[in-house]
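The structure under discussion appears below in the form of structure tokens.
Of the protein chains in this complex, all but one are displayed in their positions.
The block that comes next holds chain A.
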Amino acid sequence: MTAMLEVKDLEVAYGKIVAVKKISFSVEQGQVVSLIGTNGAGKTTTLRTISGLLRPNSGQINFMGQPIHHVPAHDIVSMGLAHSPEGRRIFPRLSVEENLLLGAFARNDTAAIRTDLDAAYALFPILGERRKQPAGTFSGGEQQMLAMGRAMMSKPKLLMLDEPSMGLSPIMMKVIMTTVTALQQQGTTILLVEQNAQAALKRADYGYVLEVGKIVLHGSGRELLVNDEVRKAYLGED
């Protein structure tokens, strides 16, 4: 069986600065795969290239067996690949409900969208209570819930989450990470990018460690959690 997402020898540059250097990895259906690494390792660049916001210099990206590295970003969503971007990027002057409906922009099944809207409110009750409120007035954690709910509104087969725990309180982080597991159990495949290696690897079926644009280590989540190098570099242990 081929992987749901397959990245082969991907190279991405900003002008002359190469941010991602020939990396290869794959995500199998049903898995949570973590991509961890420090600031500037190329994690966000990788996700933005997969979702079509950036174009690779070379390499291949296959999603569900189809090459997508030349497909425009707005067409990738309807293929079943959603991207919840770094910094959440909710639409601040639109209401919660409008933000969620924008997540379903590529869909045309009005009745099913209503059902999924209710499902999003069930997943994050706070969003349902404040559906008319402008999203910009929300706290970081609430905005993260909204960003995830919005991404789920496109009914993705693969959900890419870019640093969902960034800047959150430990309690809120737990809520978000529990949701990641819940979404996996509902059948969504997840590519999780995190600086918080501990939280990300604990839930990951497989993990990749990215350092200055290269994959330096990979293995199952459990293997990486006990790996000496990972413990030193990312978990703050000697």
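The working rule: a residue touches a chain if its C-beta (ideal position, glycine included) is under 8 Å from a C-beta of that chain, and two chains touch if they have at least 3 such contacts; residues count from 1.
Everything below uses one rule, namely that contacts and distances are computed from a predicted model.
A single chain of the complex does not appear, and UniProt lists its protein name as "Branched-chain amino acid transport system permease protein", one of "Cytochrome c bacterial", "Branched-chain amino acid transport system permease protein", "Tryptophan synthase beta chain" or "NADH-quinone oxidoreductase subunit NuoE". Only one of A:Gly37, A:Pro56 or A:Pro85 touches the chain withheld from this view, namely A:Pro85.
From the options A:Gln143, A:Thr179 or A:Asn196, the residue with contact to the chain not on display is A:Gln143.
Contact with the chain that does not appear here is found for just one residue of A:Ala13, A:Met64 or A:Leu94, A:Leu94.
Set against the missing chain, the residues A:Ser34, A:Ser51, A:Ser165 or A:Asn227 yield one that touches it, A:Ser51. Not every partner is drawn; the one left out touches chain A at residues 51-53, 72-75, 77-78, 82-83, 85, 87, 89-94, 98, 101-103, 105-106, 135-136, 138, 143, 150, 154.
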